[in-house]
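All protein chains of the complex are present and in place, except for one that has been dropped.
As written, the chain order gives the labels A and B, with residue 1 at the start of each chain.
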Amino acid sequence: MTTARRTRTAGSPSRRVRRRITGSVVAAGFLGLAGCAGTAGAGATTSIDYWLWESLQLPGYQKCAEAFERENPDIEVRITQYGWGDYWQKLSAGLVAGAGPDVFTDHLTKYPEFVSRDVLLPLDSLEATKDIDESGFQEGLLDLWTGTDGKRYGMPKDFDTIALFYDNRMLEEAGMTAADLEGLEWNPEDGGTFEQAIAHLSVDANGVRGDEPGFDPANVVTYGLASGGSGGGGHGQTQWSWLAGATGWEYTNADVWGTEYNYDDPRVQASLEWLFGLVDKGFMPSFERVGTAPNPQQQLGSGQAALSPDGSWTIASYGRLEGVDLGIASVPAGPIGHPVSMYNGLGDSISAQTDTPEEAARFVAFLGTDECQTIIGEEGVVFPARPAGTEAAIEAFKEKRGVDVSPFTDLVENNYTVLFPVTTHGAEILSILNPVMDGLYIGNEDVSSLTQVNERINRLIAE
Amino acid sequence: MTQLDGPSTIAAPVATDPDGGERTRPTGARTGRKVGVGRIVAWAVMGILLLITIFPFYWMLRTALSSNGALYANSSSLLPADFSWGGFQRVFGLQSVDEAIEQGGSGAKIDFWRYLVNSAIVATVITVFQVFFSALAAYAFARLRWRGRDLVFGVFLLSLMVPVIFTLLPNFLLVKQLGLIDTLLGIILPSMFMAPFAIFFLRQFFLNVPLEVEEAALVDGASKVRVFFNLIIPMSAAPIATISILTYMTAWNDYFWPLMVSYTDDSRVLTVALGSFRAQSPQGGPDWAGLMAATLIAALPMILLFAVFAKRIVNSIGFSGIK
Partner (left out) sequence: MAVTTRSEARRAPARPPGGAGGRQRRPDDTRLALLFILPAVIGLLLFYFWPLVRGIWLSFTSWDLLSPERFVGFANYERMFADPVFWNAIWVTLEYVVLNIGIQTIVALAIALLMQRLTRSTLVRGLILAPYLVSNVVAALVFFWILDFQLGIGNQILEWIGLDRIGFFTTEEWAIPTIALVNVWRHMGYTALLIFAGLQAIPQNLYEVARVDGASEVRQFTGITLPLLRPILGLVLIISVIGSFQVFDTVSVTTSGGPVNASRVLQVYIYENAFAQFNFGYASALSVAMLAILVVVTFFQYRITRAGQTDLN
């Protein structure tokens, strides 16, 4: 039949069949390989899987792992890094399927949930990590990782605080020097000398500065203060923890494992009102400009903002901004007479599903030694939790980035800190706070709405 | 409603014309200027659409050739900001860890060619099997007669709506129980049996294959199986090619499932590896230059594939081949 013949030449069923056969062969090949994949190194060494998310720290931890392996030749450490966005899902899926890591970097917002579900092994139950000396770490860090039962669930890794980044050239243009940014004072009513500095650094499209007459808040080219967003996703760690904290306000009714939040306190509400009020004055970008994922580094780098409050883990990124002569200043002193910053610390936890708890503990113990933490410090990325490591980091920052990081570390030395809130339902609380904070920033809501939100949050914890 | 008025119409030879559009042009010429203006407008619209389609790619190229530190300062120029090959170097794993970090990259080790091969294998195997099995099923729904056919079809339609979070963990558990974690087969397995969409798509085209042709073949003594392989498939070359390309692209670009299944380089595919160019920490930004370079490079194999198979899609052999 004409049709059939024509289509047989026009089409190519034989090609299709050939492709199918090739495909089957390839698949069969992989079926074969499937059996022997993944089970490497079944020798005398035990393997430990260690996961972390901060890619910048990967080289440092590689070196740490190598040092550990030299001292412990019977253990092999495999480090895997997954970006923050994927990290927790991969971890959860891994835990559900029993395919998770032995040791992993843990975060304060997640670890309470892990503890209450017996996902983590208490370090005290393992030989190598039985007696952790609290004084070996920067003050308060080990408390963060101690559960309500008094057991330790994480080995302190590093700490971070907040300070102000700025561009020296912008200061020059404003006729200011670095010294002018020292000893600034702030209060929620009139903003103090801090607001004056911010105002002076704000420039509108006509070149008029924020503290000069004729300043047009609707047409600003450079904002005095960069925006990190509303802070609802992280309790305002970089955005306003240093403002509210400087009024003497505390997040919860206890250092760790509080049962009530204090968002109904007038001090935090006044601080937020002041901060978001800067938008109308033209001293800080509006929500419209920066959105839900603002990038303060971008703002500083493009000249959009003059002062950027940010965390110590971003020092390296700021250092890389081209055309910026980087300087770091301390956050301003508040009504209580000195500056305050939020103080957060990551920790390394051991999964309860591990087959090799003692070996995992040996690695975790090593991660908490001066040796390892000095290696990490020398990378110049974060401040390790042990003082020796912190010193190494300070040196490295000076050498590699040419910056003096004392505004970050002085706060810790002087104990001018407020701890990141550790409570149950951490993630849920943030998901409630976030839209409300966004609303405050946009201007749709009044700070008094925080009082109701606070009640909701406290009810959640009480459940 | 059909305007067919008899077999002769169907059989009327519309030549296998790769440029079937020609047929319409004489009409255009006949009505002269009116369609001329229409044609200009049409081209203008097409032009705008093409511009909107392509401009982001230009932006990607421009960003890929910039250096990360300068991007924020020169955000609106159309040329790369501080021209640099760094992005591409990082994609191919040609930079040392320190260099990469200096330029704003993540310093993760990238074994580019291996990931490329992995991706190719995964996408190819998935496409071959998925399209074939789906075609089988589509034929069963379109042309074979059996009890419960429409009901089962409805069930397949339902599967298209199964929420994503339902399938992730059970599939992951199953793959683990089969011992296929960190293998390419583990990545391939859930997708290789069928895709609801492919079944529907092909079913629609199989439905449109003229019954007469098929019946003639059956009367000639061919079995249904032979009809399928030697008649339906060749006549549906265009839709099959189309769905193959689309399946390949979907499989190539899949990120989340391969991320879940792979733990080491053994089974890492390109998209997962290139995930290292995205923001690694909560407040960090992506490695823009590297990410854009990675995206462009990752798209190249598919562009090549498309170029090779484009003829299949251009030629409407399938249906105008009915003589």
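By our rule, a residue touches a chain if its C-beta (ideal position, glycine included) is under 8 Å from a C-beta of that chain, and two chains touch if they have at least 3 such contacts.
Since the structure is predicted, the reported quantities are computational estimates derived from the model, not experimental observations.
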{"item": "Residue of B:L65, B:I121, B:A142 or B:L180 touching the missing chain in the full complex", "value": "B:A142"}
{"item": "Which residue of B:L94, B:V117, B:L174 or B:A222 touches the chain not shown here", "value": "B:L174"}
{"item": "Absent-chain interface as seen on subunit A, which is shown", "value": "1-2, 88-89, 92, 95-96, 113-114, 117-119, 285, 287-293, 298, 302, 304, 427-428, 431, 434-435, 438-439, 442, 444"}
{"item": "Sites on subunit B contacted by the missing partner chain, in the whole complex", "value": "1-4, 7, 9-12, 14, 18-21, 23-24, 27, 38-39, 42-43, 45-46, 49-50, 52-54, 56-57, 59-60, 63, 72, 75-76, 78, 129, 133-134, 136-137, 139-147, 149-150, 152, 155-167, 169-171, 174, 189-190, 192-194, 196-197, 199-201, 204-205, 207-208, 210-212, 215-216, 219-220, 224-225, 228, 238-239, 242, 246, 249, 253, 255, 271, 278, 286, 288, 291-292, 295, 299, 302-303, 306-307, 310-311, 313-314, 316, 318-320, 323"}
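Here is the rule we use: only the chains that are shown with their structure count from here on.
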{"item": "Between subunit B and subunit A, distance of the C-alpha-averaged centres to the nearest whole Å", "value": "37"}
{"item": "Of subunit B, residues touching subunit A in the complex", "value": "16, 67-70, 72-73, 75, 82, 97-98, 101-104, 106-108, 121, 124-125, 128-129, 132, 168-169, 172-173, 176, 179-186, 188, 192, 213, 216-217, 220, 229-231, 233-235, 237, 259-260, 263-264, 266-267, 275-276, 278-285, 317, 321-323"}
{"item": "In the complex with subunit B, residue positions of subunit A that touch it", "value": "1-4, 6-8, 10-13, 16, 19-20, 22-23, 26-27, 30-31, 33-35, 37-38, 53-56, 58-59, 80-86, 89-90, 93, 96-99, 228, 234, 238, 295, 297-298, 301-303, 310-311, 313-314, 316-317, 320-323"}
